[in-house]
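Here the complex is missing a single protein chain, while all its other protein chains stay put.
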Amino acid sequence: MASESSASALSANEPSVNDSAANESSTNASADRMETLRAKIAAELPNVDFVLAYGRGFDPLHATPVTVRGEKDLDRLIFDPTCVQNLATSLYGLRGKRLGVVVKGCDSRSIVQLLQERLWERENLVIFGLPCEGVLDLAKLRATLDIASARAASFTGSPRDGLLRLTFNDDGGHDGERTREIETKGLLADKCLRCQHPNPLVFDHMIGPETLPQGAQDDYADLAALEKLSTQERFDFWKRQMGRCIRCYACRNACPLCVCKHVCLADSREPHWLSAEATLQEKWLFQVMHALHLAGRCTECGECQRSCPMGIPILLLKRMMNRELKELFNYQAGVSLEAIPPLHTFLMEEDRIKDRGLLW
Amino acid sequence: MPDMDRDYRIIGFLCNWCSYGGADAAGVARFNQPTELRIIRVPCSGRVDPMFVAKALLSGADGVLVSGCHPRDCHYTEGNLYARRRLELLRRFLPIIGVDEGRFEYVWVSASEGSRWRDMVTKFTEKIHQLGPMPRMAETARTLCALEGMLGVSSAQPDMWRPGEPGHDALLSMDEYKEVMDGE
Partner (left out) sequence: MRIGVMVCHCGNNIAATVDCEAVAAAAREFPDVVFATDHMYACSDPGQGTIEKTIRELKLDGVVVASCSPRMHEVTFRRAVERAGLNRYMFEMANIREHVAWISLDRKRNTEKAIDLVRMAVEKLRYDRPLTAKSFEVQKRVLIIGAGVAGIQAALDCAEGGLDVVLVERKASIGGVMSKLDKTFPTIDCSVCVLGPKMVDVGQHPRITLHTLSEVEELSGYVGNFEVTIRKKTPYVDWVKCTGCGACLEKCPSRKVPDSHNEGISTTTAITIPFPQAIPKRAAIDPTVCLHFTKGTCGVCKKVCPADAIDYDLKDEVVTEKVGAVIAATGLDLFDHRKCGEYGGGRYPDVITSLQYERMLSASGPTNGHIQRPSDGAEPKTVVFISCVGSRDRSVDRPYCSNFCCMYTAKQAILTRDHIPDSRAYVFYMDIRATGKGYEEFVRRAQEEYEVQYIRGRVAQIYPLYPLAGPEGNQLVVRGADTLLGVQVEIKADLVVLAVGAESAHGAPALAEKLRISYDAYGFFLESHPKLRPVETNTVGVFLAGACQAPKDIPASVAQASAAAGKVLALLSKDKLESDPQIAQVQAMRCIGCGKCERTCPFGAIRMRELRDGAKRAEVVETVCQGCGICSVTCPVRAIQLAHFTDSQLLAEVNALCRTWTETTGS
């Protein structure tokens, strides 16, 4: 909690280039916004079983999902760039309840997709939308710092151009402390750098002013880099990546759209797609299956890759699928409640698919 | 020149109504064809799960050919039209996992098109011969340390991220990559 109060105090003193930037820059950490969120949630509490929101995790750089069931829980709420989790992931398992949920722009796309697929009932959901200018990728922070010993963290300004102040215990054995300030820009998750939907697309309560999308369109530079390799090199790349897989299925469990994980094909004997053998084939095929299952559904929230304990870049597979879906069908998942998923329909004459028989 | 002496492993998924009949017609007409293709009969190209193709290719098949009725001509009216979308997407997806796009093809052959079927089999088989065998899972991989962390910044494991290495913003250039590979 300390981090938040200090962050808001600092943001008030933050010199600003212009007014609008100042307004934007305060969105993520504004105390006002937290007050509004608490008030809105408090008002809705009688109408829902509970509200899924963010609270402080085991250290100042980690957030954790919390359930708000009563007024007393309101104090636990936080919202800052450490709130990386997509809370929509928990929704499907709670189907049948009446819930509130706190979402960032990207998370809201998962909800749009769940609603579009009729996997949740809109009337049983109260959505608290929070415009978001980015969350941290802790790996990027770890690259330069031993963050385990950080005692406090506070954010200044917008994550897009602000600062993260970390407080460490002084190593000198004195009772003092040491602080360090880092620009947050370089710490943002990759998905935030290409974010086009910082404002929730579906919500009942929009908390705080809406923000502008990140400037750059997604250029799929990561895919392009991989595509520069030869086919054999790509194969070897994945062979090595998939070889690390321990089949823990964290990727599946973190996916907000893997709604059938309780009857997942990976565990099923009938039909028997995968064996329990820990062979490269099985690991690899599971990832391809996951990507194929999510074709036309994946919103690139990135939870699969973030949750992978082995650091396998599996989001690339889904991004490949999404890039091609966009090109073939001009389709993007999770942005429209009414859209018909491209694989559930067809055109008699497909504009962008050539007749395969004549190509060779 | 493709090596035509070696046999490759090619699986065909053919719809019962058009393409399986077309393959029968090619046989009835005694059209000489390469022998490598093994045909699995399915009711409709709409039954062909892209995952069957992925499964076959990742399990050792060198090529997979799917054939269905021509658009508008599906016995079930729409099966091949769904198939077309699913299979086109798969075809575009496969290269990213290191499967040459030529290893998978989907075509339309009607029950009367025996000679077209012969052409398809012949051309596809030739294509697979040109591509050579599918890389094997069991072979020792060339180590690709340099690529780790280069793509998709790993966020979870400290040891996956080495200080000082470029992240997403600074991908390895191809020259750098080759350098690492050659130095191995």
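To keep things simple, chains are lettered A and B as they appear, and every chain counts its residues starting from 1.
Here is the rule we go by: contacts are C-beta pairs under 8 Å (C-beta built on N, C-alpha and C of every residue); 3 or more make two chains touch, one makes a residue touch a chain.
Note that this is a predicted model, so its numbers are computed, not measured.
Trainee: Who touches the missing chain here, B:R9, B:R84, B:R103 or B:H129?
Mentor: Going through B:R9, B:R84, B:R103 or B:H129 one by one, B:R9 is the residue touching the chain not shown.
Trainee: In the whole complex, what residues of subunit B lie against the chain that is missing from view?
Mentor: Residues 7, 9, 11, 16-18, 20-21, 23-24, 26-28, 30-36, 38-44, 46-50, 52, 55-56, 59-61, 69, 72-79, 82, 86, 110-112, 118, 136, 138-139 of subunit B touch the chain absent from view.
Trainee: Residue-wise, where is subunit A in contact with the chain that is not depicted?
Mentor: Within subunit A, the residues that touch the unshown chain are 96, 117-119, 259-260, 263-265, 268, 270-273, 293, 343-344.
To be clear about the criterion, only the chains that are shown with their structure count from here on.
Trainee: How big is the gap, in whole Å, between where the Cα atoms of subunit A centre and where those of subunit B centre?
Mentor: Subunit A and subunit B have C-alpha centres separated by 32 Å.
Trainee: Inside the complex, what are the residues of subunit B that reach subunit A?
Mentor: 50-51, 54-55, 58-59, 71-72, 78, 81-82, 84-86, 88-90, 92-93, 95-100, 105-109, 116, 120, 123, 127, 135, 137, 141-144, 147-158, 160-165, 167-168, 171-172, 174, 177, 181
Trainee: In their complex, what parts of subunit A are in touch with subunit B?
Mentor: Interface residues on the subunit A side: 137-140, 142-144, 189-190, 193, 221-223, 225-229, 231-241, 243, 273, 279-281, 284-285, 288-289, 291-292, 295, 305-317, 320-321, 324-325, 328-329, 342-343, 346-350, 353, 355-357, 360.
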